[in-house]
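Heads up, one of the protein chains got dropped from this complex, but the rest are sitting where they should.
Showing subunit A:
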Amino acid sequence: MSSRTLPLLFINLGGEMLYILDQRLRAQNIPADKAKKVMNDIITTMFNKKFLEELFKPQELYSKKALRTVFDRLAHASIMRLNQASMDKLYDLMTMAFKYQVLLCPRPKDILLVSFNHMDAIKDFVKDTPSILSQVDETYRQLIEMYTPLSSGEFQLIRQTLLIFFQDMHIRVSIFLKDKVQNSNGRFVLPTSGPVPHGTQVPGLIRMFSCTGEEVTRLQFNNGGNYTAAIREGSFEIFGDRVTKLGTNMYSVSRPVETHMSGTSKNSAQHTKVNAAPNPLAKEELNLLAKLMGGLEVQKPGNADSGFRVNLFATDEEEEEALISRPDELSYGVINIQATKDQQANAELAKIMGEFTESGDQSPSASSKGDDLLAMMDGL
């Protein structure tokens, strides 16, 4: 639908990912310098100029599978490693958080404010590193340039596109359940109280006019809720009070990240994945993906000592258990291209992706490269 959805999806999911990783790094007592390196490396990769250029081009949303591949790569842009189960959990949390934010946004345009909340936090993560800071500032400018001129209807189209992407996802998140913003069936609580969105009046008034435009009658009706007047609008500038709390960091060391896998399987019978489309579409998407990822430079592993593993679960046993017991319907079906021990295959893949960035156009041999890529990924 909207061809301007991908940047918002990526930045907001990326922001949530950083919140979660930041929390886990601190919870696992990773040394401050290593933790900082991981955050800086990931943020640098996220805001890579070439990558963002591709991202901001008008295009349809990627499938869940394809987007997951991008985030897999992003999460491994530094010395940190995540096992499959932890990566799955990380992605679950990221997507449910952003789904929540999109649903609860009072106006479609407020998704931009949510994005700015994420951007503001990212800026804070790298405030001591001027080189990355300038990349982040540049991204603010691109967001403002692209999104502030859009009409309310165009924002609603973006929102509707995002909601299709998140359709049928009802994974229960512990922190949401505790805060009573999510029900035990995985659906979010939509309150019929609180301030109305900016630009909306509290429901309850009927005004009727004569032909000359004078108000003749006023009637009140019971709106069935408990609404209050709208509060001030958040800022759409590079700096400013965003007003909304959606998109701010809800995690802290004392509020850990957990998801409940059990109990979701009874809902999953009704889940039909939109992008369960078979392979004919995968090649085209892979071409686009390769172009996008060509800009994602992966850090050289460096010496073996500096690498470490982060666990999204409380213990290693829990992580292993989660991998085994994850319901099939919730599997993202992504091949972890970084997990290969085959150095040659990895190098070949990197070379192919590199070539895509350079040529950049749909040359006749592109489809055979797509085939190679597909075969390579299937074989890993």
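In this text, a contact is a pair of C-beta atoms (placed from the backbone, for glycine too) under 8 Å apart; a residue touches a chain by one contact, two chains touch by 3 or more; residues count from 1.
Here is the rule we go by: contacts and distances are computed from a predicted model.
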Can you pick, from "WD repeat-containing protein 54 isoform X1", "NADH dehydrogenase [ubiquinone] 1 alpha subcomplex subunit 1", "Peroxin-5" or "Transcription initiation factor IIA subunit 2", the UniProt name of the chain not shown?
"WD repeat-containing protein 54 isoform X1"
Residue of A:Y227, A:Y251 or A:F313 touching the missing chain in the full complex:
A:Y227
Which parts of subunit A face the unshown chain closely enough to count as touching?
1-4, 58-60, 103, 106-108, 151-154, 156-157, 159-160, 163-164, 167-168, 170, 183, 187-190, 192, 196-197, 199-211, 213, 216-217, 219, 221-225, 227, 270, 272, 274-275, 277, 280-281, 284-285
